[in-house]
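The complex appears here minus one protein chain, its other protein chains still in place.
Going in written order, the chains are labelled A and B, and every chain counts its residues from 1.
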Amino acid sequence: MFFSTLVIGLVLGGTYALIALGLTIQYGIARIMNLAYGEITIAGAFFVFLLVSSMGLSPLLGLVLVVPLGFALSWLLYGIVFHPLVKRASHAGQLEIDSILVTFGLMFLAQGLFTMFFGSEFAGYSWLQTPVNLLGAKIAAGRVLGLLIAVLIGGGLWLAMQRTRWGVNLRAVANHPEFAPLVGINRNSAARVAFGLGGAIAAAGGAVMSMYQPFTAVDGGFLTMKALVIVIMGGVGNLGGALMAGLMIGVVEAYVSYAIDPGLTLAATYTIFLGVLLWRPKGLFA
Amino acid sequence: MKTFGILTFLVLAVGMAVLPLGIGDYGHGVLVGMMSYIVLASAWALFSGPTRYVSLATVAFFGIGAYTVAVLADHLPFGAILVVAGSIGLCVALLVGLATLRLAGIYFVIFSFGLAELVRQLITWFETSVNHTLGRYIFIEVSTAQIYWMLLGLGIITLGLRWWIGNSRLGLAVNAIGDDETVARHAGVNVTGVKLALFAVSSVLITLAGAIQAPRWTYVEPSIVFNPTISFMTLVMALLGGPGRLWGPVAGAVPLYFLFEWIATRFPDQNAIILGLVFVAIVFLVPGGLLSLIDKWRARARAAGEQAHA
Partner (left out) sequence: MLKVVNLTKRFGGLVAVNGVDFDVEQGEVVGLLGPNGSGKSTVMNLISGALPRTLGEIDFDGQRIDGKPPHRIAKLGLSRTFQLVRLTPSLKIRDNVILPLAFGAFPVFGSEAVKRADAALEQVGLAGRGDGPVQDLNYIDQKRLELARAIVTNPKMLLLDEWMAGLNPTELRTAMDLIAGLRDSGMTILLVEHIMEAVRALCPRCIVMSAGTKIADGPTETVLADADVIEAYLGKAHV
């Protein structure tokens, strides 16, 4: 039981890590605290759900389609909503408060729209439910595939950020936004791309999540909260940190829900969060 | 000017106090709802207005107040329950504040974002695994009008406190903290202490608002009293009016309360959508709050007057 709980935790944590990666990119590079982030994830999940349940397409195809859509949506959102706020803000604190408030509004708006179109019941489809034996633990094949996809996307992104010129540019903006223009990097377009990229990852995370777990129209808030906790635990803008922290949170949740009570998973996440805040506010891996 | 302000305030308070006399129970319910949001928005702004720490913990304290009443209703008189509720709110506020207020504002936002959910999970878990039941009945003999008067009293206390803080050295300190904590520290302000004190006072007021209203629901369950919409409504009302001003939260709470009541009856399913749009509209259209528009108009009128003279 110990071992299979660990595997379940890692699978769960893989999705969390993937979702948190997008948020750490949005907050670390674009400097927008996006509290409607989980809604993009849920939008991705609903999109794949629609493709699978009403058109009978494969969730994998859905995943491929949802990534550019998530990018485009977030890219547009940055241009329409956040760019004016960035231009208006007199200092970083102002932008932070403004973006928190606006994204709150967007969160409500999105939750309202989802509820209107899809109702408030659980949505989900069954896919690859056949259990596979993973090192002694019986896990649905869909979950294992989900973990693999999460690791692939996360690892690929990390490589791209480390090795490509494009990744170096983005990291330069993240570390020293004030110097980026000096070396010819357009901060605004870098921020916009980063925000879009974060949205693409969020939507991909939603697609992966829908493959093994039913969800509701209002689940985005929890996802944002968990992603935020993971981002801060890993250190803002630290991709590797987010990956590690995401897996950790997943494992902790799996054990708490197995050994104590499934209703206490968020309480456990928050206890860890508080511990990190008090002990290492810059993140576990700083 | 000062005596004029106090007189207006007194007249307004008396006027609000006699309001329930001419109307029936439905009207009392509406008044309770409105007064509740006046208290919540003003108490929220007491801390979050000057310090600019955006708190989403409102419903955590509101729910703690209501749930304390539900637990103690059969064991203590109502007055004593309110004291207990306020003390619990105070302890939770001090714990949360000590843990999060020393850190950057964003950590506080995130933590307060989930605090209500955390408290709700803990209570639900405790009730189901220790008491083997979920949900409680409240039977306390209090009329709706009496609840309204208690809330009105709480509202007067809240506004009075905000007025007093605004005119004391504490007001200087909190505004300085909102601008630049380092400057405030070097000017001799115990920044953490001031933030903690304001957060505690604000949280106790919110806890009491929840406790006073609890008898209105005869049946209470964690998911009812920890409804996150209450936090968002409070936030959006205070922001609409302008959290930095004494009357700002009131000016935001009254119209929005009636707007949302109307929406809830006319378009019950689009509630969230409209709330979301109002949020976005406030940030883009009235970033400083409604009352700041008055300043702008005055400035424009003055400029126009000077032009006319020249």
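To be clear about the criterion, a contact is a pair of C-beta atoms (placed from the backbone, for glycine too) under 8 Å apart; a residue touches a chain by one contact, two chains touch by 3 or more.
The structure displayed is predicted, hence computed values, not measured ones.
Taking every chain of the complex into account, the omitted one touches B.
Interface note: of B:V191, B:L275 or B:L290, the residue touching the hidden chain in the full complex is B:V191. Of the listed positions B:A85, B:A176 or B:A251, the one in contact with the omitted chain in the full complex is B:A176. Hidden from this view is one chain, which touches chain B at 50, 168-169, 172-173, 175-176, 178-180, 182-191, 244.
The working rule: only the chains that are shown with their structure count from here on.
Note for the complex: chain A touches chain B at residues 33, 35, 81, 84-85, 88, 93, 96-98, 100-102, 104-113, 115-116, 221-222, 225, 228-229, 232, 261, 263-264, 266-267, 270, 273-274, 277-278, 281.
Against chain A, the residues of chain B that register as touching in their complex are 52, 54, 99-100, 103, 105-107, 109-111, 113-114, 117-118, 121-122, 124-125, 128-129, 228, 232, 235, 239, 269-284, 287.
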